[in-house]
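On to subunit A.
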Amino acid sequence: MARTFKGGVHPHDYKELSKDRPIEDAPAPDVVFVSLRQHIGAPSKPVVKPGDEVKKGQLIAEPGGFVSAACHSPVSGKVKSIKPRPHMMGTPVDAIEIENDGREEWAEECNVPADWEKLSVDELKKKIAAAGIVGLGGATFPTHVKLSPPPDKKIDAAILNGVECEPYLTADHRLMLEQPDRVLEGFRIIQRILGGVKGYIGIEANKPDAYMLMKEKAMKYPDIEVVMLPVKYPQGAEKQLIKAILDREVPSGGLPMDVGCVVQNVGTAAAVYDACARNVPLIERIMTVTGDGVERPANYRIRIGQMLTPILERSGLKEGVRKLIFGGPMMGLAQAGPDIPLAKGNSGVVAMMEAPLFEPRMCIRCSRCVDHCPMGLEPSVLSLLSEARRYLEMAEHDVLDCIECGVCTYICPARRPIVQQIKIGKQKVLEARKKK
Partner candidate 1 sequence: MSVFQTLKKGVFENNPVLVLLIGLCPTLATTTSVKNALGMGLATLFVLTMSNVVISMFSRFFPKKIRIPCFIVVIASFVTIVKMIMDAYAPPEINDALGIFIPLIVVNCIILGRAEAFASKNGVLASLFDGLGSGLGFMLALVVLAFFRELLGAGAIFDIPIHTSLKPITMFILAPGAFVALGSILGFVAWRRLRREERECAEAAGKYRAELIITSKNKPE
Partner candidate 2 sequence: MSGTEAFIIFFNVLLINNFVLAKFLGLCPFFGVSKRTGDALSMGAAVVFVMFMASLVTAFINWFFLLGHPGNLFYRAMGGDPAAYDMTFLYTIVYILVIAVLVQLVEMALMKLSPPIYRALGIYLPLITTNCAILGVALLNNDFAVEASGFWVYLAKCLIQGLGAGIGFTIAMLLMSGIRERLEYIPVPKPFRGIPISFIVAGIMALAFMGFASMI
């Protein structure tokens, strides 16, 4: 049942670069910088001081509020300092620097297998919160908050997002191929927490091997259905996935729980399994290092807080790389330099040899962006309003509903930087609302 959403584009997905590369361990770091702002919500508060000895998996920062997440040490070693460090969003952010003593010594109650089926829903949620798990698809929204919707919102479906529609990235694909059980068990825990709701696993048609494997593994669970989705960007976006699988539309300004469902990434499900079944907090994740700027594209299991430079050297970073993007080319963030500590939200790094520059020209009203916008907005009008600095009028054209998927900028024949113009508009509209 090939169902899809309105709009969207078909960029060349360049996955062949790293699709067949099995997951390999990243080189063990000698120093780690665990940033305190790796998630949506209040930054976490450190519970350790410089000079403390920490074990692997030990809590080093507690959540700074309800919508926040805990942080754990990916290595055993000594806390050196808590100082602002470079951050992928640009302005430096406090990070806990831990020197790795190489003993890989786990904290006491960590890495102890447990039977999650005996635990109650609250205990499961507490474990997930304690493990500091956030959405690994890129949004990094704290998972325990997402899995406890307010009572008035009735949830009747859970969706596992294995689409990974962003070009170049193959982390989720490899995760599903090499550790399907971890993903499946994690998803069953999520289903149980949400009240034994029906589960759907969405996988794009460009990953047939992963689809077949997951379908076969999910045979024994009747309430899990694996859905093959046609290849189209941004199929992996929350609202588009819900539209394709459940044929429900999230209202403007609303959340998935308003239409009774919760969407989680396959990486998050795997992390949930680690937390509940192995008592292992979120200290590792799968990340793709790819692009024509690296000799040997690969999928690494990296430690949260590890520096990127050694990993790039291991993958053979070429001379004269013009662009380095955290995430994919459509929604990723171009970086000014490689020496940035990795965080929970990094699903991939793309190095590009040339970055074509275009001089944006006048909007010719061809309305391609309107046809292809998956949220049904009018990017051309938003772009013109932003260019004329009439930011508050953008709110009337639902600028806040934009998911910044990059389709309009990709499709625009006049090469206008529409997503950046929309981002300014969003910021100004939110500022004005805060002031009121």
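Operating definition for what follows: contacts are C-beta pairs under 8 Å (C-beta built on N, C-alpha and C of every residue); 3 or more make two chains touch, one makes a residue touch a chain; residues count from 1.
How these were chosen: all candidates are chains of the complex that A comes from, given by their letters.
Being a predicted model, the structure only gives us computed values, none of them experimental.
Enquirer: Pick the one that touches subunit A in this complex: which of 1 or 2 is it?
Expert: Candidate 2 is the one in contact with subunit A.
Enquirer: Can you tell me which positions in subunit A touch candidate 2 when the two form their complex?
Expert: 362, 384-385, 387-388, 390, 393
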